[in-house]
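As you look at this complex, bear in mind that one protein chain is not there, while each of the others sits in place.
Chain lettering (A, B and C) follows the sequence in which the chains are written, and residue indices restart at 1 in each chain.
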Amino acid sequence: MTNTLHDRTLPKADTILGADELVINMGPQHPSTHGVLRVKLKLDGERVIGSECVIGYLHRGVEKIAENRSYQQFAPYVDRMDYVSAVSNGLGYCEAVEKLLMAEAPPRARVIRTILTELQRIASHLLWLGTHALDIGALTPLFYCMREREEILKIFEKYCGARLTTHAFRIGGLQYEAYDTLEKDVERFCKSFEARIQEYSDLLTSNSIWIGRTRNVGLLNAADCIALGASGPVLRASGVKWDLRKATPYAAYDQYKFEIPVGTNGDTYDRYLVRIEEMRQSRLICLQAIENIPAGPIMARVGKVLKPPPGEVYHAIEGPKGILGYYIVSDGGTQPYRVRIRPPSFINLQALDKMIRGHLVTDVVAIIGTLDIVLGEVDR
Amino acid sequence: MLQGALAFVQAWWVELLCAVLIVLVVPLIAGYIVLVERKVMADMQARLGPMRVGPHGLLQPIADALKLLIKEDLIPDDADKFIFWFAPVLSMTAALTSMGAVAFGPWFQVARDINIGLLFVVGISALGPFGIVLGGWASNNHYSIIGAIRSTAQLISYETTAGFALVSGFLLAGTLKVSGIVQAQLTDQVWYVFLAPVGFFTYLIASIAETNRAPFDLPEAESELVAGYMTEYSGFRWSLYFLAEYANMIVVGAVGTTLFLGGWLRPFPNVQWMGWVDALPGVLLGAVGVYCVVRAGKQPAQVQALFMWAVAAACFAVALIFALAAPVGNAPLKFMYAGLYGAFWFLLKVSAYIYIFMWLRFTLPRFRFDQLMRLGWHILIPLALVNVVGVGIGLAIQSALGWNHWMGLLAMLPTTLGTIVVGMLLIRWNDKHAAAASAPIATDGTRVEDSYAG
Amino acid sequence: MLDSIVFYFFASIAVISAMLMITRRNAIHSAVFLITTLLSTAGIFLQLRAEFLFIAQIILYVGGIMVLFIFVIMLVRLDVPLPQIRSPLRQRIAVFVAVIVFAEAAYIVWKAHAMQGQGILIPTAAPADKLPPNTEDLARSLFGMYLLPFEIASVLLLVAMIGAVVMAKKRTNTP
Partner (left out) sequence: MADESKAPQSPEGSKPATSGSSPAPPAAGAPASAAPKPAAPAAAPPPPVQVPLDNELSRRYRERFGGAILDAIEDRKQSILIVGAAQWLEIARYSRDTEQFDLLEDFTAVDWPRREKRFDLVAQLYSFPLNMRLRLKAALGGQEETDSLSSVWPTANWLEREIFDLFGIVFRGHPALKRILLPDEWQGHPLRKDYDILQQDTAWVRENLGIESGQ
């Protein structure tokens, strides 16, 4: 096991890439790198034989800021990391701090949190599907996905006033009571959403050009996934039937029945199928959840000034991109001593070099899309 | 000298008029095709498309043209000035000259009854790849060279397919002359699309690839090559390329319509009880005029209302000509009537053809370059060859049994089915091989095996 | 009258662009001028009412061969002007050969001019529209009388193509 990931056959140059073959620079301002990611591709003709990711363009030092903010003050920063799924970032952070305090959100808060997190997962997958299809050349799915995503963002706006960086949750529960037509809105969305997913798969699933562009592209088998720490849809598409919502249930996930979609050989087409199926499952969860939202308080008694007892906690949730973990160390003060965020996009991106070896340049674009990375989370 | 020139104009005033019309009108038509494309794309994507400039965005092409004229077209510093300027000009001239032999109506053709007709069009459009190669090379930018090489390879390989598909059409028509072809389809009373459907189908795909559009638009695929050979162009020079692409689309559509869809014939030309179809052009234009008048009132801006009135007036005028000329049949209008009538049907068919281009563009993702070449060489060229042989055999059967007109369909049926079966076999064989070939190859040539073997 | 105008127009373009082609330093520029020469000769064919030859010239020469020329120039980086070899000996030989060739050409033209009638056969210019459509004649002779040589030539070309493919193949699969 001595071979390193990067360059088994390449000479040890100062940079990771030996500079003899053709090296092209993709990014950081590239239409399809989903943000400021720069990939140095080493090509032999059209085939990629080596790559090096240069990241850090969007590094804001979130973890350093956390050490100079109180627990509640840091909550909005968490939304700015993976700005596409702000609600689930917030859920992860709030639950981690609640665990640190050994407090617990009341049942009503946990159910509403589950509904909003599942809606956010659908919105994140919709954005992924739109941009991924656009990179591979299908112009139309983007607009269909944006139309649905708009519905979800309207629900968020009605609930907490913001669409993207929502800061919807508070440590200990919720800030706002569910607005009166929340159940009806979510129900209307879920009812119409099934037909819409059918529209996407009619356009893409059985489309021979789409299959031609995605089948056997960006192969990553189960062993590689676990070794590289890839998680979420990338891991499930390689055949590992594992989801944190089932393995270690949090919020109110243990009360609902839903399936975990699994792929077979871990290529771009399987990841596409897994994410489409995940959207369907999230829709089912929302439908089950809005049937009975338990009455009761929406905020646990955690007091205004949070001074958690010294110690540390690690809490991970199943974000749309993968395992989103929070490791918080408290020294008893009002400000966290250390907050470490386990970024799924950052770790999934590490698998990029392994996946694009031997492919053509056009496939690199598809593979970056299938990893569903958000640079805000990669750079933190 | 002057007298000679006068005689020249005297003899060829019709052709000169057509030539001037083509050079002036085609860029305008190309602009409006862009607008229609954006509107259709918008409609398919649950949105409205350009609505702001003029009523329903009708003035958008003029706005685009003005913008492109004003925009500064910069030249990359170490680019080859002469070639950089020459390339888009070359591709535009190729597109426009090849339109010379296209017959928009019975008498509306610049190279009047040139003996080689359609071959002239195909030949001149062979100059297209030059504009692209030189453009890509002259802009001295890494991505453009890759884009240029790719698009040339694509154009050359699909020209062969288009050539064979046209050959099957020429076999049926027996002549290359445009009017001869349409006349043959009139006498045969059946459009050649029904006699050689596989020919038409392969030509449709090849023509899409030849104009770098829809699933074959890899050379200027935005996602990885930024804009292929057009990356360094901007302003008017870029619009030359853009217009050349749309002009090429019209040319390719015209060739397809003339050869397979019966040029300027109206559907069922000889069937008497289908007479009411003659009135269709007049009715259609009248309806458009009425719609414009109704909308003119509601326009927010004064200039938009004026524009709507102008469009309405134009539609009514042409509708009037159609209405007047048909029954009265007096000499000058008769001459005009046949031309306009034929032009209407021809343009209707060409626009249907181009609609298919647009439709494919908005639904299909893009081919990868090796898949594109494999489709071209492994499937389309053999299919087109088999189709030529099939049509030949069909013709032999037809002449042997003396069937003609409608019976010709029966003669062609077995060969067409045979060709389709061959097509299926080719596709299955190709899928089996494609899967093996496109699997990622590790750097040392072996298939990517489980690299965690230590 | 019109014919002569057109002829002189195309002929002059052909000659000028041929001259330019030789003198250009940049390979791509000379390739472009070669294309203009070929196009103007095609124009002359058209002026002589030989439409099929006109379109054959364009498709074969310009559309086919010249595209390969440009490909080769682009891929092999020939466009960088090679340092011109300025050795005096080579220049003197070049001038000498040019003079001899010019002398021969002048002699032939002068002799032909002198012997009216026996020299080069100058066909009378046939009236424009009386000419039979030459595509059919060409086809009849190509596939009728000269079918055998046509087949042999095609086989020869096929062999050449396969040879090229084999050679190219050999080079690619040894990385």
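Some observations on this one:
In this section, contacts are C-beta pairs under 8 Å (C-beta built on N, C-alpha and C of every residue); 3 or more make two chains touch, one makes a residue touch a chain.
Owing to the predicted nature of the structure, the values given are computational and were not obtained by experimental measurement.
Considering the complete complex, the chain that is not shown touches A. Across A:Thr248, A:Thr264 or A:Asn292, the residue that sits in touch with the chain not pictured is A:Thr248. Although one chain is not drawn, the whole complex shows that of A:Pro28, A:Pro76 or A:Gly229 it is A:Gly229 that touches it.
When the full complex is taken into account, the listed residue touching the unshown chain is A:Gly325, out of A:Gly35, A:Gly218, A:Gly325 or A:Gly358.
One chain is missing from the display, and on chain A it is touched by residues 1-2, 4-6, 16, 55-56, 59, 61, 63-65, 67-68, 95, 98-104, 226-229, 240, 242, 247-251, 254, 300-303, 307, 309-314, 316, 323, 325, 327, 329, 331-333, 337-338, 340, 342, 346-347, 350, 379-380.
Here is the rule we use: only the chains that are shown with their structure count from here on.
Shown here, the protein chains touch in a chain-like sequence that does not close on itself.
Chain centres computed from CA atoms place C at the largest separation from chain A.
The geometric centre of chain A is 64 Å away from that of chain C, both derived from CA atoms.
If you average the CA atoms of chain B and of chain C, the two centres end up 31 Å from each other.
Counting partner chains per residue, chain A shows two or more touched chains at residues 44. The multi-chain contact residues of chain B, meaning those touching 2 or more other chains, are 444.
Contact residues of chain B toward chain A in the complex are 41, 44-47, 142, 215, 217-218, 221-224, 226, 361-371, 434-435, 438-444, 448, 450-452, 454. The residues of chain A lying in touch with chain B in their complex are 1-3, 8-9, 24, 26, 31-32, 44, 46-47, 49-50, 133-140, 142-144, 147, 203-204, 207, 209-210, 212-213, 215-216, 219, 221, 223-224, 227, 354, 357-365.
On the chain B side of its complex with chain C, the touching residues are 4, 8, 80, 82-83, 86, 114-116, 119-120, 122-124, 126-127, 129-130, 133-134, 137-138, 145, 148-149, 152, 156, 159, 176, 444-445.
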